[in-house]
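Pasting in a structure now, in structure tokens, and then I'll have a few things to ask.
As you look at this complex, bear in mind that one protein chain is not there, while each of the others sits in place.
Chain lettering (A and B) follows the sequence in which the chains are written, and residue indices restart at 1 in each chain.
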Amino acid sequence: SANVRAIVMLDAGKYFQDGGLAANVPGRDLGEGTNFRRARLGLDGRLFTDFDYAFVYEFGGSGAEESGRLYEASVTYTALKPFRIKLGAYEPNIGLAAAVSTSQMPLMERPAPAEIARNVAAGDSRVTAQVTGAGSFGSGDSGLATRWFASTAVTGSTIGAAQSFDEQTAWIGRVALAPFNGPAWQAHFGANYQYVIHPGDAGPSATPRYPAQLRDRPELRIDGTRLIDTGAIDARHVSVLGLEAGLTAGPFLIEGEWYRYDIDRRITTAVAPKDPRFDGWYVQGAWVLTGESRPYNPAEARFDAPKPAYNFSPAAGAWGAFEVAARYSVTDLNYRAGPQGTTSVLGAVRGGEQKILTFGANWYLNPTIRLMLDYQHVDIDRLNAAGAQIGQDYDAVAGRMQVSF
Amino acid sequence: SANVRAIVMLDAGKYFQDGGLAANVPGRDLGEGTNFRRARLGLDGRLFTDFDYAFVYEFGGSGAEESGRLYEASVTYTALKPFRIKLGAYEPNIGLAAAVSTSQMPLMERPAPAEIARNVAAGDSRVTAQVTGAGSFGSGDSGLATRWFASTAVTGSTIGAAQSFDEQTAWIGRVALAPFNGPAWQAHFGANYQYVIHPGDAGPSATPRYPAQLRDRPELRIDGTRLIDTGAIDARHVSVLGLEAGLTAGPFLIEGEWYRYDIDRRITTAVAPKDPRFDGWYVQGAWVLTGESRPYNPAEARFDAPKPAYNFSPAAGAWGAFEVAARYSVTDLNYRAGPQGTTSVLGAVRGGEQKILTFGANWYLNPTIRLMLDYQHVDIDRLNAAGAQIGQDYDAVAGRMQVSF
Partner (left out) sequence: SANVRAIVMLDAGKYFQDGGLAANVPGRDLGEGTNFRRARLGLDGRLFTDFDYAFVYEFGGSGAEESGRLYEASVTYTALKPFRIKLGAYEPNIGLAAAVSTSQMPLMERPAPAEIARNVAAGDSRVTAQVTGAGSFGSGDSGLATRWFASTAVTGSTIGAAQSFDEQTAWIGRVALAPFNGPAWQAHFGANYQYVIHPGDAGPSATPRYPAQLRDRPELRIDGTRLIDTGAIDARHVSVLGLEAGLTAGPFLIEGEWYRYDIDRRITTAVAPKDPRFDGWYVQGAWVLTGESRPYNPAEARFDAPKPAYNFSPAAGAWGAFEVAARYSVTDLNYRAGPQGTTSVLGAVRGGEQKILTFGANWYLNPTIRLMLDYQHVDIDRLNAAGAQIGQDYDAVAGRMQVSF
């Protein structure tokens, strides 16, 4: 079988920044306007009973639309229930926020700490061999045996990356339990881990030769500039640990994750700088004003978008579903950053600390069309190597029109 | 619903130029051969009764094929008859020639004056919010009330443009009436207007910072070189006014448009050059030899292609429909150009004057396949800043194989 799929998201927004920012501040004049954040065309279906496939092509981008490219190509073998074996290039399941489909998230972008984490050895278009299990082993199972999720994968590089000398190799895994639940509520606990066995080899003449880099955009991508960034660090290994918790009760959802990122430096000099360690966390909540709930999806261990009880049809007095959401996220990419006005010490990483408060309102006209409006306050605190403050505070407002089927 | 759509146009052609053109003449050796002018793949359909959508991806190009890119993504709300509200990136309705689908035009390319006009604040892949109305308000309406068209839109930048600091913002509108008609004939009158509220911001270090530029290729794109071009002019506003008239009678069609382009300069020097003004016009006609007509499409205020009465099937003695067409277009992008041999005065724009005479023959094998053959004589009169003639005269012959469904 072959089903045609499409996801299109058109973003429009405006940034309210200080006018007098110094020329060395990254993103001192962020570009406002419009952007197709995603424009995907895809096929999926079943082949000969036991194989599912998905081929997806992406024509959108961050900051500006890019040329069309392969986004996902995967085949899943489904005959070994409760396990699925999935091979190809796709987004492996690696965390609570990472697992949610982008068309079902309560705010326009993922929380930065989860976004940085998933891009280490998971994320979009990653060549992956993953085994996932969920639910029950047998028909007689009940209780906790029906509410578990586990996945593990070996991952490589991402599609479209320029050819390297040798690609990154990593092992990743995630476990989740939904131990407590009632007729109208559901709790979720989870943990995830990524270990980069060896980073991609940039070649004998590259410096650094095995680069690891943590960075992200400020939870909005009308402009594609990244405001926090560790820079490329020569690395032997990278590891990421994440802890997850969530609770849904009727129309309410609250969830959060905490992440720690460790970079094991590759030492090529006599003096050995220390291995840097970073962390980040977020808490977010959503309330569906029209009473629908964000259902728990046990097959992927995530919370999906509400499905409107009545589709938009003013003539019938139906307006769809409305939701409000909020989030606070903190991402600290500083390591031994030291005080302002001082030059950075050996091994210091001045990647910057980012705190973002976001409020959002979502209108689900029907299962395929959604309108979003987000307001965010962004606070960046970052020093450059000389010790000057190159962070900034600003506000931004953005909207999104989304069609997905 | 999801309908798969495709438009493919393969052009092949040859240019007959003087051999002794000087090295400073733009396009002195135009490249002949073949080119996929358009290669589109798309989906369209209806979502939940009142929403229409269209997602189209383009893999063709002018002069050479480009990488695949998003061409159109739009959603139209259709429940407020006789009005339609359309949001997304697409080609807004802005003129008589601009409104005609490229697969239904009587000649291979649009007339240059209309092409330059539509690219100011409309054109392909423009982010747009447009309201369109046509036809009758109520079921009892008759006469003129059933033969009007009006549209207005706010437009931004186009898809795939490199990220600017702030995008262009414009307001555009079009009105048309079809006041006179009989059983076998139909007249059309229209006017259209575009006003660029502020041009795109190229950033604090760019010169000019707010560029406006009028230019076009010579109504054939086997080679993608533009022969007339105002260059980038620092602008506060740009406006375009167009007047339209057309008449169809049985197998005959005659139509024309006149355009005026005004650029309101942004003055950054003590001496203020005058604001330049340009104009252009064209007249074109078509005759369907096999007797079919080019029907008037009131929903878009345009003339569509003839539909063959009998599809190509030699065994059945049917050969499809045949049409001949001709056009004369004049586009003057000179402003205070002055005589040959003189250097240009302050505020002068030596964009060049282009006159093109085109004859065409079209063979509609069936509603999906069309073959075209165009002959054109191009006459460019253009001075460079030093006063040398960098224009040229030449002839060109080109054919097109077109499949669209």
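In the analysis below, a residue touches a chain if its C-beta (ideal position, glycine included) is under 8 Å from a C-beta of that chain, and two chains touch if they have at least 3 such contacts.
Not measured: the values here are computed from a predicted model.
Undergrad: If I consider the whole complex, including the chain that's not displayed, which of B:E32, B:D52 or B:D262 touches that chain?
TA: With B:E32, B:D52 or B:D262 as choices, the missing chain is touched by B:E32.
Undergrad: Among A:R69, A:R226, A:R266 or A:R336, choose the residue that contacts the chain missing from this document, as touch is defined above.
TA: That would be A:R69, which touches the missing chain.
Undergrad: In the full complex, which bits of subunit A touch the chain not displayed? Write them out.
TA: Given the touch definition above, subunit A has residues 2, 4, 41, 43, 47-51, 53, 55, 57, 59, 66-70, 73, 75, 79, 87-89, 127, 156-157, 159-167, 201, 203-204 touching the missing chain.
Undergrad: Considering the entire assembly, which residues of subunit B contact the chain that has been omitted?
TA: Against the left-out chain, subunit B lists 4, 6, 8, 10, 12, 29, 31-36, 39, 41, 57, 59-60, 63-65, 67-68, 223-224, 311-315, 365-366, 368-369, 401, 403, 405.
Keep in mind that, in the parts below, only the chains that are shown with their structure count from here on.
Undergrad: Could you work out how far the Cα centre of subunit A sits from that of subunit B, in whole Å?
TA: 41
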